[in-house]
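Just dropping this structure here.
Heads up, one of the protein chains got dropped from this complex, but the rest are sitting where they should.
And now, chain A:
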Amino acid sequence: MTAGDDIAAMETLAIRSDQDVVRVRQLVRTLAVSVKLSLVDQTKLVTAASELARNTLVYGGGGTVAAGRVDNGRRSGIRIVFSDQGPGIPDLDLALTDGYTTGGGLGLGLSGARRLVDEFDIDTAVGQGTTISVIKWCR
């Protein structure tokens, strides 16, 4: 994400239940198709979104997602922002390590999601919450 990127209107959803995580996947799939991401890239983006939405629910205690088309003059893509006001992530490097989990998961959600997208930014503060922004660009 750079200053020159043009962001179209973002759609937002609350993430408060398992069902909302399913809705996030469906929203992201629709957007990914609309900018004509390749099938593999659609699959990668929806999978990353599923991981991050579940983290927002399980660790962030719920939150919101905003997603929409982004253009940088050369390419279009999809940007998705997950926000929660949960406990935050005390050690980001550790949380981004494959296999690290505090919740009995596989510990692949954060690290895997980062590999599956083109841009991945985390803003987190202990006691205040976590915001994760990702972009997948069309090739």
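Rule of thumb we're sticking to: a residue touches a chain if its C-beta (ideal position, glycine included) is under 8 Å from a C-beta of that chain, and two chains touch if they have at least 3 such contacts; residues count from 1.
Rule of thumb we're sticking to: contacts and distances are computed from a predicted model.
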item	value
UniProt protein name of the chain not shown, from "Heterotetrameric sarcosine oxidase delta subunit", "Anti-sigma factor antagonist", "Amino acid ABC transporter permease" or "Spermidine/putrescine transport system ATP-binding protein"	"Anti-sigma factor antagonist"
Among A:V35, A:A67, A:L116 or A:I132, residue touching the chain not depicted	A:L116
Touch residues of chain A, complete complex, unshown partner	18-19, 21-22, 25-26, 29, 39-40, 42-44, 46-47, 50-51, 54, 98, 105-106, 108-109, 111-113, 115-116
